[in-house]
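All protein chains but one are shown at their positions in the complex.
And then chain A:
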Amino acid sequence: MNDHKQQMKKYWKQNIKTVLVLLSIWFIVSFGFGILLAEPLNAIKIGGYKLGFWFAQQGSIFTFVILIFVYVYKMNKLDEKFDVNEK
């Protein structure tokens, strides 16, 4: 039982770590690139897009979608590893 508790603690720690990494990316693309750094990034152009503007209106949204699917993948792996997945 104690062993099980230790395992669950470890599972939760890894879960938090995954979430924190993904949320930092979430923060960097939207609040970072899309808002705080938008002005300087606008000096860089990709096609017709200024980079800061692109992050604010397109790039951040694409990244959000990818983040959720990465989370789904990582958590399914983690659940399996700690044998807490649903049958």
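Just so we're on the same page, a residue touches a chain if its C-beta (ideal position, glycine included) is under 8 Å from a C-beta of that chain, and two chains touch if they have at least 3 such contacts; residues count from 1.
Just so it is clear, contacts and distances are computed from a predicted model.
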Per UniProt record, missing subunit out of "Manganese transport system ATP-binding protein", "ATP synthase gamma chain", "Cation/acetate symporter" or "ABC transporter permease" is "Cation/acetate symporter"
Note that chain A touches the chain not displayed via residues 8, 11-12, 15-16, 19, 22-23, 26, 30-31, 34-36, 38-39, 42, 46-50, 53-54, 56-58, 60-62, 64-65, 67-69, 71-72, 75-76, 79, 83-87
